[in-house]
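Can you keep this structure in mind? I'll have questions shortly.
Every protein chain but one is kept in place in this view of the complex.
Should a chain be cited, it is by its letter among A and B, assigned in written order, with residues numbered from 1 in that chain.
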Amino acid sequence: MGKLFERIAKDIRLEEGLNSCINCGTCSAICPAAEFYDYEPRSIVEIVQSKDDKKIEALLSSDTIWYCGECMSCKTRCPRGNTPGLIIMALRTTSQEMGYFVNSEKGRQQLLLKRIIGHNILETGYCVHNKAVVPALHPEQGPVWEWGYQNMQTVFERMGANLDGEGTGALRKIPQEALDELKTIFEVTGGNKRFELIESFSEQAALERGLEFGEGLDNEYVAELISANNEHHCKL
Amino acid sequence: MKIEGKRRLWQDYQKEVANDKFFYVRSCIRQTFFPGSERAFIKIIGTELEREINEDPAHTSCTGIGYHADIVPFETTQTVIARQFSLMTEAGLENYVPSCITSFGLYTEILETWEHHPLIEEQIRENLYKATKRTFNKPKNLAHASDVIFKFRYEIAAKAKYQLVDVHTGRPLRVVEHIGCHYSRMFPHKGIGGAEYPYVLAGMIEAWGGEVIDYPERRHCCGFGFRQYLVQANRGYSVACSQKKFESMQPYEPDMIITNCPGCPMFLDRWQYVIGEMEKVAYGPNGQMIPVFTYEEVAGLVLGYDPWELGLQMHQVNCEPVLDKMGISYDLDKKYKGSKGEDMGVPVLPEFLKCC
Partner (left out) sequence: MQKKHVAIIGGGIAGLEAANVLAKSGYKITVFDTTEKMGGHVAKWDLLFPNMRKGEEVLTALLEQLPDSVHLCPDTTIVDIEQFNDYYVIHSNHNENYQADVVLITGGFDAFDARRKEEYGYGIYDNVITSVELEDKLKVHNFVTAQKNTPKRVAMIHCVGSRDEKVCNNYCSRVCCITAVKQAIEIKKASPETEVFCFYMDMRMFGRHFEELYREAQEVYGVQFIRGRLSEATENKDKAIIVKTEDTLLGKPIKMTVDLMVLMVGMELSKTLVPLVEKMELEVGDDRFITPFDEQLFPNNTMKKGVFVAGTCTGPKNITETLNDAKSASLAILNYFDQLSNKN
């Protein structure tokens, strides 16, 4: 048993997610990612179960572990009580903590998620905030959303939101003390540490790839993350 | 399909839902896309049904999206959630009701983790105290907001002004019910009806006069997939999942879709628009799409609330065909106006999708 496996085995999601796999395929049969991507949850479990550090290291650096949508359909079917989705989460955690994630196109996207969702959480107390769903970045939201966005205050008021207001209500301004508590929790529990790791590994990767790296979304490295797709992710 | 077979299974998955004194926590996505639904929930439970429902302004996101995008460590998420429980404890309450289904799944997962690993719970208590000097009790009852509406579905039916019936023909509306993945997949016994044939929405539909449709891809995820939608490069996964569902349900000619998850109604709505524009395909009759609703929107409609107060104007697939079928009267002039009648113009019409 290698050191890498030992490290992942400490994650409670691996403990809960892996008993033993008999390769029956019920997880892959039902997995949405397996339908569209070149991916099988069964193969992931097989590799982790082998405890082979070399194979696991290759996995952590690959696009493969980033295809899962964490819908947990796999859990409903497994006759051995495994949950490939939880194993994926343990792998993704390790991949980020150790820096392997920057070796794959899908893995590098974690910086984007940190800068959008992570930023939202700490600055507003929400993971997703209506102001952040900018129509230009989200054409799929459609013209009605665009109209609502342009007339945000009035439209949201009509629907009963308390946009940026005091007190209770949807989209209220979360009180500063609450945000401060959130920030301290992130500091104490390693949330900030995770964010810092994602940033520093990404910055290193930008250097190695010769791309401009800066804050926010408006730089070469991050721009690539948003839409880069090497077209090799799907089954033939 | 033999409905008795399903009923027998539903019996096996009963769940206790508290009757009163709820501590309500909001959903990031629903506040963004369906604030009207959350308002309706509070109105229905608090005013219509005269139960006590509390909201503490100091509550935050549970960080579920961050957790499932794998940027927020499990320990952090657990401690944030411990803080939420601390707010509930401060309010002197013990019945916890999240508006979001991923939250509900996460709260359930965390309570189960603490149940089986008490040392982890201890660690989280330490974390919370260290960070905020807070302590907490665990909720006595944890139920999703849709569980609560399910519990009161007959009381709502008793006050109903409309039914899920086509008033012109007397035919019950054919309803597709879509359950959020994180409701009962991880812990089937924590969901009403279990993981395979969840009953939480089916029960509402039946109580309000509609007919539940079963179709082959009923259990398929809508495709949110967290990072699979949030990053533009991955979005194909998301729309492909929804497309699978639409193609599967189309032969059954549903009148409407109801879901109990924050993301699902948004995705099932927007992806119909996207597929329409990209592939010139519509899944309803006559080039129309299938209107998608949250369960609070449906409860509100059944109770006679104004559609625009509920927020139906913000749906991309317009809901008027269902309103017409149900015999609900509405003022089209007021659809895109503010609450004081402010004129804000109207959204641009899509090329293919017939709406507005």
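One rule holds for everything that comes next: a contact is a pair of C-beta atoms (placed from the backbone, for glycine too) under 8 Å apart; a residue touches a chain by one contact, two chains touch by 3 or more.
Remember, it's a predicted structure, so these values are computed and weren't measured experimentally.
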| item | value |
| --- | --- |
| Hidden-chain contact residue, picked from the options B:218, B:270 or B:325 | B:218 |
| Interface residues of chain A (partner: the chain not displayed) | 19, 22-31, 34-35, 40, 42-43, 76-81, 235 |
| Contact footprint on chain B, counting only the chain that is left out | 1-2, 4-6, 8-9, 194-197, 214-219, 251-252 |
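Note that in this section only the chains that are shown with their structure count from here on.
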| item | value |
| --- | --- |
| Whole-Å gap between the CA centroids of chain A and chain B | 22 |
| Touching residues (chain side chain A, partner chain B) in the complex | 11-13, 16, 32-33, 35-37, 66-73, 75-76, 83, 89, 92-93, 96, 105-106, 109-110, 112-114, 116-118, 121, 125-130, 133, 137, 140-148, 150-151, 154-161, 166-168, 170-172, 174-175, 177-179, 181-182, 184-191, 194-195, 198, 225-229 |
| Residues of chain B that touch chain A when the two form their complex | 26, 28-33, 35-36, 38-39, 55-61, 63-66, 68-76, 78-80, 83, 105, 113, 117, 120, 127-128, 130-132, 134, 181-182, 185-186, 188, 195-196, 219-221, 223-228, 230-237, 239-241, 244, 270-271, 273-274, 308-311, 313-316, 336-339, 342, 344-350, 356 |
